[in-house]
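One structure, pasted below without further comment.
Note that this complex is displayed minus one protein chain, with the remaining chains in position.
Then we have chain A:
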Amino acid sequence: MSEFLDLEVQDGVRMAWNVFPGTKQEATSCVIPVAALYTPLKPIPTGSVLPYAPLRCRMCRSILNPFSVVDYANRNWICPFCFQRNHFPQHYYSISEDNLPAELFPQFTTVEYESAPEAAPTTPPVFLFVVDTCMIEEEIGYLKSALSQAVELLPEKSLVGLITFGTYVQVHELGFGQIPKSYVFKGSKEVTKEQLLEQMNFFVRKPMPNVGVIAGPRDGLSAESIARFLLPASECEFILNSVLEELQKDAWPVPADERASRCTSTALSVAACLLGVCVPGSGARIMAFVGGPSTEGPGSIVSKILSEPIRSHKDLDKGSAPFYNKAVKFYEGLSKQLVHQGHVLDLFACALDQVGVAELKVAVEKTGGIVVLAESFGHSVFKDSFRRIFQSNDYDLGLSFNGVFEVNCSKDIKVQGIIGPCASLEKKGPLCSDTIVGQGNTSAWKMCGLDKETSLCLVFEIARKDGPDAIGQPTNNQFYLQFLTYYQHHEGQMRLRATTLSRKWVAGPGCLQDLVSGFDQEAAAAVMARLVSLKMESEADFDPIRWLDRSLIRLCSRFGDYQKDNSSSFSLSPRFSIFPQFMFNLRRSQFVQVFNNSPDETAYFRMILNRENVANSVVMIQPSLISYSFQSGPEPALLDVTAIAADRILLLDSYFTVVLFHGASIAQWRNAGYQNQSGHEAFAHLLQAPRDDADAIMKERFPVPRLVVCDQYGSQARFLLAKLNPSVTYNSDNPPPPGGDIIFTDDVSFQVFLDHLQRLAVQ
């Protein structure tokens, strides 16, 4: 296990199989696909950035790496991917075994290049705030203060724009000095970029070219006309604050039996067009703050009539969500536009109601945007998360822009696609697989926005056919992968990160042991979670439980140790031992069990899952539980209802929620105030310890999780109970120990699950 973590530290990569099945057939029987979870911008321990351009193979354009075979005498190198021999250029002539360039150091499998600063002028990042005003004054108040705080935190040079919307969309011209000025667009009508150019007087002083206007300064848009809407944060702070101060609830009257008229989609479309007009191709984020469902314009998710409820999962399944498809189609179009422009859409959805995250998902995910879902703009989940975006400290997100991700691999490996926040650039080539998973049929992807945490899940296909010659090459049983990420660093420069991996492949009858030793069950669980989510979204009539069960059974059948038809003889290698538990919890997780969640919440959970690394994904699938008691220090507890005891404090981290659960006795003592009495410092300390740990978790996580502090038998305790293995239920034979708890559920417990699994696996 730890070796996988070490590899992750070095390269930011975790793979379900670290020893590859060598043939197509072999791979198929492995059940879990050959997949890698890669965090492109994970800080690398070596930390150094190479201040020169990389050396590329002239055949396959892959980059010189430690796996290249270097001929020092002849000063050339052989590309491990295509076996092309390349000569070193002049400035590498001093190369020798003792004098290696950094990218050839064996431990430097991941290196970062930075192009010369003069090559590309650094453009400051753009933040365009798109603010919903159809909210109660209180919410607007929270949002205002959050925004003005953000403006203070913004880097001075970064450009800021403001759009507000409700019934209409208002584009504020912050650069107009005299009085607050805004352009008002109708919410029900889409605006094209051309209309925007014309209607906002971008080409007043000179005629607009007839054709081919992409706009931006390149097409003759004057800097002044751009500066009307996008201003350096330092210059517009005052005017922005005064506009925010005047900001009020949308003034259009709303009948009592109707929803407010909120044109989210039009506002976003206007925002996208504005950025497309002003700063195409350079890093920019649209930050949308939405406080309710969109009811106006092409992306509306529900009608204005209050008696018509917002779509549920059931409606989506039955196809009785009349707005859904149209809205999704609209946002697909919007995402295309944004990807084309290289801009990011961030979504801050703060409402008790749904706001349409499910529809917006495609646009946010394809552009690599951030998404935060909270109950209110006053809630810490929003407030703290939002602050984190702009704060620069140890936990800053390292927001980067305009990423392009490329893959090179050995010829026997093909790429099926990526599940994660990126968009296909439709660069087809020989290494694209015919079967597509997620964003596929390409070897390059656009990542308009990415940060230190962003993790992609690459799914590979082993194309190597079984054959007599296939087995006889022990010398070259390595597969090579190279991941290239070009991006605009948050400090402005363009960078290229190259990660080159080498993995052994095995084939043939004796390979099982090798495969087992290379199995990373956590990564596999994360891959399965992404896969099952994707399939649930994209495949009609997909039965996730069945699919997961069958996969698990097949996996166990193949890699388990058992006598046929003897379930008691079944055992699993330690490499696989927790995997069934992961699957058990995944079946019960919010990703699979959509019942009780709104489509918005489901979409939100999946979007976060799709951008998180393995460790965090595992927490989402199987929350961690820590127990605190007088008897022992903090220790991990089984995620089981039996973990509950009256004299314990439990800390549950399910990623989105952190639950602090006080046993009944603890709660009584606390309510009696013992922690404040002298002589009871130990109790005070016991109370404080989980708090500190919870704070630590919240501090480093983005989006900031929701903290639930509850007591045994309290109503909030459900947040804990829902995650625990129901080993003791209301109809169990064995009663709970005193101070323990039961769960009112008919769900199977893990033991029952495992029994079934063993029985089926051995058949």
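General observations
Here, a contact is a pair of C-beta atoms (placed from the backbone, for glycine too) under 8 Å apart; a residue touches a chain by one contact, two chains touch by 3 or more; residues count from 1.
Quick note on the criterion: contacts and distances are computed from a predicted model.
One subunit of the complex is not drawn; among "Integrator complex subunit 11", "creatine kinase", "Transcription initiation factor TFIID subunit 5" or "Protein transport protein Sec24-like CEF isoform X2", its UniProt record names it "Protein transport protein Sec24-like CEF isoform X2". Across the entire complex, the residue among A:Ser148, A:Ser182 or A:Ser573 in touch with the chain not shown is A:Ser182. In the complete assembly, the contact with the undisplayed chain comes from A:Asn201, out of A:Gln149, A:Asn201, A:Ser392 or A:Gln688. When the missing chain is restored to the complex, the residue among A:Thr23, A:Gln170, A:Ser269 or A:Ser385 that touches it is A:Gln170.
By the touch rule set out above, chain A reaches the unshown chain at residues 167-168, 170, 176, 178-186, 189, 195, 199-201, 204-205, 242, 245-246, 251-253.
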